[in-house]
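One chain of protein is taken out of this complex; the other chains stay put.
Read from first to last, the chains carry the letters A and B; within each, the first residue is number 1.
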Amino acid sequence: MEPAGSKPRDGLMTTTPVTPELEQAAIRAESRRGFLIGLPAAFYLVLFFAIPLVLVFVYSFATRSSTGQTVLAEWNLESYQRLFTPGVLVIFLRSLVRASVTTAICLLFSYPFAYYIATRTPRVRNLMLIFVMIPFWSNFLVRTYAWRVLLGSDGPLSQLSQNLGGEPIRLLFTNSAVLIGLVYGFMPFMVLPLYAALERMDWRLVEAARDLYADGWTAFRKVTLPLSMPGVVAGSILVFIPSLGAYVTPALLGGAKTVGIGDYIVSQFLAARNWPFGSALSFGVMFVMLLATVYYFRAGAKTL
Amino acid sequence: MNEGTAPRGMVDRVLALNAWVLYIFFYAPILVLIFFSFNDNNNVAIWTQASFRWYGEMFQNDNVTSALRNSLIVAFFSTIVSTVIGTLLAIALERYRFRGRGALDGLAYLPIIIPDVTMAVMLLIFFFQAFGILDDLFGVRLSTGLLTITLAHIAFSISFVAVVVRARLAQLDESLEEAAADLYAGRWQAFRRVTLPLIAPGVAGGALLALTLSLDDVVVTSFVSGSGSTTLPVYVFGLVRRGVTPLINAVSTVMLVASMVLVGISLGFQRGAEARGQRVADPQALDLEMVVTD
Partner (left out) sequence: MEKTARFVVTFVVLALMVTACGGDGAEDGPDSSSVDGGETDGGAAACALDQVDGDLNFYNWSDYMDPELITAFEEEYAVDIVEDFYESNEAMLSQLQAGASYDVIVPSDYMVGIMIQENLLTSINTDAVPNMANLGERFTTLPYDPGNVYSAPYQYGTTGLGVNKAIVGEDFPRSWALIFNPELTATYPSGVSVLNDSRETMGAALKYLGYSLNDTDLAHLQEAADTISAALGGIATFDSDQYEESLANGEVPVAHGYSGNMITAIGATANPDEFEYILPEEGATLWIDNMVVPVNAENPCTAFTFINYLLDAENGATLTNFNFYGSPNAAALALVESEVVEFYAATEEAENLEVIQDTGDYEIHFTDYLAIAKG
């Protein structure tokens, strides 16, 4: 899964004519170098991610004992069969919709924001970016509690509306409150990659486009947007995935009136202590997410 | 340079307005959070009167100060390590073709899509299995603690760093690096003087993400923690059973102020460096022309 439009380098491109042997050697050297650069990450991810992942994959075929222990025997596919019951599918679809809406809202606001930051002078740019991140170095729970105050029926929004002669607004414990909380929580995940993509755009291309199309909007649509696509794709994935699994925000701001896939998985691992089913659910979710991201990448690549 | 194509007139004003609205959105809960840190009441959401009570209690409460210290230690090391490894990963995947690249590519994305509680459970199983094996083989007795928390945080941060850096790399004109490689004899030099400054904003963004992820993680940490390693988010989530006091608001406020001071200092340093005429690690200061004439 690579950001759209990237082309791994196949070898040295030199102006001097090269013999096939030299080229082969160059490619081999290049391959070795790439391998060495990727080695620390490969080592780390295999040791601290792939191997543990295999362990829970094994668990997903095991059985829950009556005390909630995972018995590593009597291997079966029961947990996977349960994934296809209507109850689980409804929970999953509901979460998919919520995550898609969150991602769309984040993109809608973050893109112009990142564009604005990217077109400032370097110092202003850094400052603006830092000020995006600072709120997120406070504590997550405390931030969410603050939102409860803001969205409550006694909160500032509601009071403002009442002072203007309107009805009290109560957003707390509604779906809108969940969306506000999710967008708030994951916005930086969208802003950072978008900014990173827009900041180093070749603006001469935009200028050329303006000369050609004369229309700023067309220039944006035909040049800026496609060029910033890697940022859009990376940002969307970084927002979509955590909002799909989010469970604290929906509980605190939305009142947990519906079950999402995130809280369902957590309740399997904790309250029900049903690790086999929890593991199977996790793999089901990961599989769908992989499909979704692959599809998204391909769709993203087509717009180029 | 960008300024030439900066949006003008109406568009610029709309963009500026959007930016202001977003900053208000980002900081509204932060103001509420700070406001309630001065609440004298035991209960965070019921305002009685203003006081510095919780700031006093914060420095006397050993549990909070040690949890804060643990959080900062973990965040510091996990951010540095995951930024380095994640950046290398991004470069390898984006710029090179080698055997196993496809597998590494897939593996690099899995930590992002895995539900956090699953990651928590699997790391818990893994660490204790690994400790058992180490004990059997070498007689070394290890237990969970700050080290395992840091290792776990690095494991999920690497991928986030790599995604952000790759988005940046994907866009860079490779001819710049090639030109630099031709000009400088060493690849390391080309990397250090051209590629690194060019991807610096992506690396910084990735590091910021890693820091944020580490400072907020509850689920994975609460599974892989051990004796003496309670972090601040775990402590705060545990408070829920007793009702959350403004103490945590006070801690958050102090962290916010401290991070703003740090940002201020580093900006001051940058300005000082510029004043002394040195080149700063700012991508804008490096243009191809400068590289060529260097």
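Keep this in mind: a residue touches a chain if its C-beta (ideal position, glycine included) is under 8 Å from a C-beta of that chain, and two chains touch if they have at least 3 such contacts.
Please read these numbers as outputs of a predicted model, since none were measured by experiment.
The chain not shown here is touched by just one of A:L72, A:L160 or A:L225, and that residue is A:L72.
Checked against the full complex, the one of B:F160, B:F191 or B:F237 touching the unshown chain is B:F237.
The set of subunit B residues touching the chain not shown comprises 41-46, 48, 61-63, 67, 102-103, 105-107, 110, 120-121, 124-125, 127-129, 131-132, 143-144, 218, 222-223, 225-230, 234-245. Residues 1-2, 50-51, 53-55, 57-59, 64, 66-73, 87, 91, 145, 148, 152-154, 170, 172-173, 251-252, 254-259, 264, 267-274, 277, 287, 290, 294, 297-298 are the ones on subunit A that touch the missing chain.
We take it that only the chains that are shown with their structure count from here on.
Remark: subunit A and subunit B have CA centroids separated by 15 Å (rounded to whole angstrom). The part of subunit A that touches subunit B in the complex is made up of residues 1-6, 8-10, 13, 30-35, 37-38, 40-42, 44-46, 48-53, 55-56, 59, 109, 112-113, 115-123, 126-143, 145-150, 184, 187-189, 192-193, 195-197, 199-203, 206-207, 210, 216, 227-228, 230-231, 233-235, 237-238, 241, 245, 262, 265-266, 269-270, 275, 278-279, 282, 285-286, 289-290, 293. The part of subunit B that touches subunit A in the complex is made up of residues 1-7, 11, 14-16, 18-19, 22-23, 25-30, 32-33, 36, 44-45, 84-86, 88-89, 91-101, 104-119, 121-123, 125-126, 129, 151-152, 154-155, 158-160, 162-174, 178, 187, 198, 201-202, 204-206, 208-209, 211-212, 215-216, 218-219, 232-233, 236-237, 240, 244, 248-249, 251-253, 255-256, 259-260, 263, 267, 270, 282-285.
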